[in-house]
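Written below as C-alpha cells is the structure these notes are about.
Every protein chain but one is kept in place in this view of the complex.
Note that the chains take the letters A and B in the order they are written out, and that residue 1 is the start of every chain.
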Amino acid sequence: MLADELVLEAHGLKKIYLSGEVQTPALRGVDLSLGQGEFVSVVGPSGCGKTTLLNLLGGLDRPTQGRITLDGTRLDLASEKELSKVRLNNIGFVFQAYNLFPVLSAAENVEYVLMLRNVPAAERRRKALELLGAVGLAGMADRRPTRLSGGQQQRVAVARAISTNPRLVLADEPTANLDSGSAGQLLGMMEELNRQRGITFLFSTHDPRVVERAHRVVRLRDGLVVDDGNGNHATV
Amino acid sequence: MILFKLAWRNNWRHRWRSGLTAAAVVFGLSITIWGFCFTEGSHEQIIRNSVESFTGHVQVHRKGFHDDPSLRKVFYPDSQFVPELEGGVPGLANYSFRISTFGLASVGETSFAAMIVGIQPEREQEFIHWDRKIEQGRYLHPGDINGALVGADLAENLGIGIGDTVIIVTQDYYGSLCGALRVVRGTVRSHARELDRGGLLISLASAREMLSMQGMANTAVVMATGSEQVPQLISELDNRLGAGGLEVIGWRRIMPDIVQAVELDNVFGILTNLILLLVIGFTVLNTFLMSVMERIREFGIMRSLGASPGRVVGLIVVEAALLVGLGFVLANIVGIGASVYNSVHPLDFSEMGGDELSKFYGMDPRIYTRLTWQTLVYPNLFVAVVILLALIYPAWRAARISPAEAVSRRH
Partner (left out) sequence: MGIFIRIAWRNLWRNYSRSLIMIGGIGVGLFGLLVYYGISNGFINQLVEVSIELELGHVQVTRRGYYQHPVQSNSFTPANSLMERIESVHGVRAAAGRLSAAVLVNSAEKSNRVDLVGIDPEREGRVTSIRNMIAQGEYLGPGQDGKIVIGRKLAEHLGVGLGDKLVVMTQDSENELQSRLFRVGGIFETNSPLWEKTAAFITLRSMRKLLGRPLQLTAILVRAEREKSLEPIVAGIDSLVTGEGSALEVFEWKEVSPLLAQSIEMFDFFVWVFYLIIYLAMAFGVVNIMLMVVLDRTRELGVMRAIGTTPGQVMTMVLLEAALLGVAGIIVGGGAAWLLNGYLAANGLDLGRWADGMEFMGLGSVIYPRIEPLEWLVSFLSAEAAVIVSSIWPAWRSAGIEPVRAIQFE
C-alpha cells in the first residue's frame, strides 16, 4: 500500500446551502486526506453531510470555503470544463440509485465513458466486456438495465466507474437499495478491485456490515469529522 | 371552484409548457384573423372598384344580350325602362344608360381596337364619380358631343395626349361601316381592367348618332343604395321589367370571373390557414397528452379515492379551457388590433414593385384590411375545432386510467 502518496487532500471544507433566507451549514470545516489505494468508508447519522462531502470531493459541487486538491488539481478553483475533465479521467462515481442509462445496454453503459475518452470503438467493446467479466456479469453484456437486478445494475455502475482507470472511486451509499447478500457481493468485488488495481475507494454508508469491511472509517457528525480512523488523524 | 384552482395550479406547475402552448395558439389564431381580414379587404376592394367604378350593382339589358352580346340587341329606355320605374323602386339609388361596342380607333400614326362606351356624362357623374377617376385632362362637359375619354393604360401604351384627335371606325346598328372624329379630353384610371387597358368613353348622344341608334341603349347601369340591397333590387326590377323583354342581372353575374377568383382565393386562404392551425394543433395535443401521461399516478389515486372517469376528464378539460381560453383572448386582441391598424394604415405593395400586378387585378396597390364578423368568427371557430380534436385522445386516455395502472407504473 502506498499510503504516503496522496490522491486527494481537502482542507477546511465548508458548505452552506442557501434556500431563500435559510442557511443550512452542511459541512463546517472538514479536513481529509486519502492516500493511494485506501479503502475508506464515511459514516454518520442522517443529515451529517456525507453526500455533501462526496459531492465536493468529486467536483460535482463547489465548496463555500476550503481547498480540495485531487491529483494536483485544485477542484475549488477549477473551471466547469476542467471539472468535467477531472471527473472523466480521475474519478469514478457509483450512485445510490445506480443511474445507468436506460437506453443503453450494460456493455454500452461502460463503453459510454470510454467513448468520452476517445477510446477506439473495437477497443471499447473489448474493454467493456473485460470489465463486466471482472464484476461478474460476463453473460449480461447486452441486457438493458431494466432487465438486471439492483445488485447487477450496481455492478455495472462499478464497472462503468472503473472503466477509465480512475485513481479514486466515490460511492454514495452504493448498497442502500440492495439486499444484504448483494451488498456483501458488491463490497467483496470493490475490495477485490481495490486490491488488484490499487484504486482508492471512498464510500458512504449507514450499514454496519459494510462499515466493517472498510480499512478506514471516517466519522462525521453535524458537518465535522469526529474520527478519522486508522490514526491518520486530521489535525483539528 | 376547487376544480379551477387545481387546473390553474397544474398549468402553473408547467409554466414553460403552458406558456408555449398558449403562445402557439396566440400565434396561429392572430395570424389567421389578420390573414382573413387582409384577404377580405383585398377582395372587397377588387369588387368595389369594379362595381363602383364601372359595372354598377345591377345591369339591365335586352334578354339574351348578356349571354351573347350583339349591337342589335337593344332596348328603348324611354318606353321600356323609365315608365316601369315610376313611383320609385325600393333600394334603387340611381341609374343611367349606355351603349357599348367595339371599334377601331386611331390617333395619329397609331391605331388600336377599343371598347367604345357611350355614357350619359351628367347622370353617371352622380354615382360613378368619373371626375375623381380622371388622371389627366378633364371629364366630359355636359353636351360635349365631340369629346372622348381614354383608359389610362391605353393612353400610356400608345402615347395618346390630351387634345389628340381620335378617329373611330366601327359597324353601326345596321352592320355598315361608320366613323367619327372625337377629341381626347382626358384619361381615366377606373381600376376596371377592360376600361383602363382598352376603353374609350364618349357621350351616349354621340354614340347614338355615330351608330344610328337614336333612342336606343344596350345597357342600363343601376346602383343600389347599398350592396346589401342588391338581391332585393334585382327581384323588384325583374318584376317590373321582365315582362317587357328585359333581363336584370346582378354584379355576381356581370363579373363571374372576379367573383370566382375571389372564391378561389378564399379556398386557398382557408387551406393554408388550416395547415398552420393543424401544426399548432399538434403542439396543443402534445401538451395535453403529456400532462395526462405524467399524472397517471395522480389520476389513479384520484380514481381510487372514488373520483369518476368523468371527473378526471373534467379536470383535463378545465385545464385545457383555462390555458387555451387565455390564448383565445390574447389572440383576438392581437389579431383585431393588427387588423384595425392596417385598416387605417394600409399595406403598400407598390414599393415591392406590385403596381403592374395590382393594375392587372384592378386594385390599388395599397391594401386595407377589413374586419367583419366573418373574418372574426371563422378563425376562432377553426381554432376551436382543431383544439377540440387535439383534446379527444388525451381525454380518452385520461378516462381509461385505472387505479391499478397507476400503481403498477412507477415514474
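Methods note: a residue touches a chain if its C-beta (ideal position, glycine included) is under 8 Å from a C-beta of that chain, and two chains touch if they have at least 3 such contacts.
Please read all numbers here as calculations on a predicted model, not as lab measurements.
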item: Options A:Arg87, A:Lys127, A:Arg167 or A:Arg216, residue touching the unrepresented chain; value: A:Arg87
item: Options B:Ala205, B:Ala261, B:Val334 or B:Leu388, residue touching the unrepresented chain; value: B:Ala261
item: Residue of B:Leu181, B:Ile333 or B:Leu357 in touch with the missing chain, whole complex considered; value: B:Leu357
item: Chain not shown, touching residues in subunit A; value: 51, 54-55, 58, 60-61, 80-81, 84-85, 87-89, 92-93, 95-97, 99, 101-104, 108, 111-113, 115-116, 121, 160-161, 164, 172
item: Hidden partner interface residues of subunit B, rising order; value: 16-17, 20-21, 23-24, 27-28, 31, 68-72, 101-104, 106, 108-115, 157-159, 169-171, 175, 177, 198, 256-264, 271-272, 275-276, 278-280, 282-283, 285-287, 289-290, 293, 349, 352-357, 360-361
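Convention: only the chains that are shown with their structure count from here on.
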item: Chain centre separation in whole Å, for subunit B relative to subunit A (CA means); value: 74
